[in-house]
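Yeah, one chain of the complex is gone here, protein chain that is, but the others are all in their spots.
All chains are identified by letter, namely A, B and C, in their written order; residue positions are counted from 1 within each chain.
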C-alpha cells in the first residue's frame, strides 16, 4: 500500500472498539490478530445495520477474503474507531473497505469480500434486490 | 457458590466492555476465556486508577490467583459492566472481588489475589503505605 | 496456594498444547487468559475421553466454576502439558483438578466444577451410573 491512508470522511459507517490487555503481545503492541477482530466487529455491525440480526436475514453472508495493511503500531490502553464502506457490489458477492483510527491516526486499512449464500444449500446466490439497495447506500463518500 | 450473586451497589469501581464475535465459541455463547478477559480489564483499570500507568508505579502488582463462578450464559452482541472492589488487604498481597453484569443480570462473579512485588527483584514486598491508603478507599460498599 | 504444586504422577489424563504468539501479552509472558484456554483444552479432551463427542453425550456438562493459581511466568515459544484428574464426584456435579507443566516445572494449578445437565431442560440432573463409573477411573493417582 504505497498510497496515502484513507481519510475518515470516506466512510459512512462507524464502529468503536476498546483495546484489551489480551489484545497485546510480547512485542509490546496490539497483536495483528486483535486488529483483525476489530475489522470483524466493523463487518458484523454493518451487516446488522443492513440486514438485521443473523437469524432474521433472508440470506447468509460469509467472509471469503480479508486483506489488512498494518500502517502503524498500536498500543494499549485506548479505543479505536473503525470506518466501513461498501466498495463493490457484484452478482453474488460484495466488497467492504475499512480503515482503523486511533485518534486522528490511521493505523490499519482493510478490504474484504463477502459472499451471499442460501441458508440451506450454503451455495452462492444473487444478491437480493432489497439487500443490493441498502448496500448502495453505504458506498464510500466522495 | 450457593449464595445470591453480589448486588451492583457493593462495588465502588466500574469498567465497561463490548462483546466481540471472537469472544463467542461453538456453544453459541461467550467463551469462559473471554469472561476472564473482561475480569482482567476490570483489574487493569482499577490498578490504573490507584497506581497510575504501569511504568509510573512504585511497585509491580501481579495476579497470583483467579476464581470465577459462571452463573448464566452470555450471548453476543452486547456490552457488559464489571464492578470491582478491594475485598482484602494483607501484608504483601490484596484481594479483589468482581461481579459482571449484562443489563441487571449478574452472569459471573470473580475473586482474585494480587501480589505486590519489587520491580527489580520480582519478589513480594510489603504494600507501601500510600498504596494501602488508596486500596482502603475501594473496599466494598455496605 | 501455600502448599507444594502437585506432582505429575497424580494425574491419569494428559493433554499437550503449543504456545502461540497471540497467547503472549505486553508483559512479555503468556497471558493468564491463554493459560485458562490450556485448562479448557484439558477439560474438553477428558470429557471427550469419558463421554465421546458432544453430540453423542447422554447429558450436557457445563463449567460452573474455575480457579487457577498462577505459580510461575511462562514464555513463548514452547509446549505445555496439562494433567487432569477427577477430584470429586457429587450428585449432579463433579470436580476436576489440573496442573500445567512446562518441562518439569509446574507453572499453574487449576480446579473446576462441572455440572451435569439435561440437554433439553438445561437443568442439573443426577450423574448417570455409566458416567459415574468412568469418572471414578480418572480419580487422582496415589
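Rule of thumb we're sticking to: a residue touches a chain if its C-beta (ideal position, glycine included) is under 8 Å from a C-beta of that chain, and two chains touch if they have at least 3 such contacts.
All values derive from a computational prediction rather than experimental measurement.
Enquirer: Looking at C:25, C:40 or C:69, which residue reaches the missing chain?
Expert: C:40
Enquirer: For the chain not shown, which residue from C:21, C:105 or C:130 touches it across the whole complex?
Expert: C:21
Enquirer: Across the whole complex, list the residues on chain A that are touched by the chain not included here.
Expert: Its contact residues with the unshown chain are 1, 32-33, 36-37, 40, 62-70.
Enquirer: To test your reading of the contact rule: which positions on chain C touch the chain that is missing from view?
Expert: 16-18, 20-22, 37, 40-41, 44, 48, 77
Enquirer: Over the whole complex, note the residues of chain B touching the chain we left out.
Expert: Residue positions of chain B that touch the missing chain: 21-22, 24-26, 28-29, 31, 33, 76.
We take it that only the chains that are shown with their structure count from here on.
Enquirer: Which chains are joined by the largest number of contacting C-beta pairs?
Expert: Looking across every pairing, the one with the most contacts is B-C.
Enquirer: Please work out the Cα centroid separation of chain A and chain C, and write it as a whole number of Å.
Expert: The separation of the two C-alpha centroids amounts to 36 Å.
Enquirer: Touching two or more other chains, which residues of chain C qualify?
Expert: 33 - these are the residues of chain C that touch more than one other chain.
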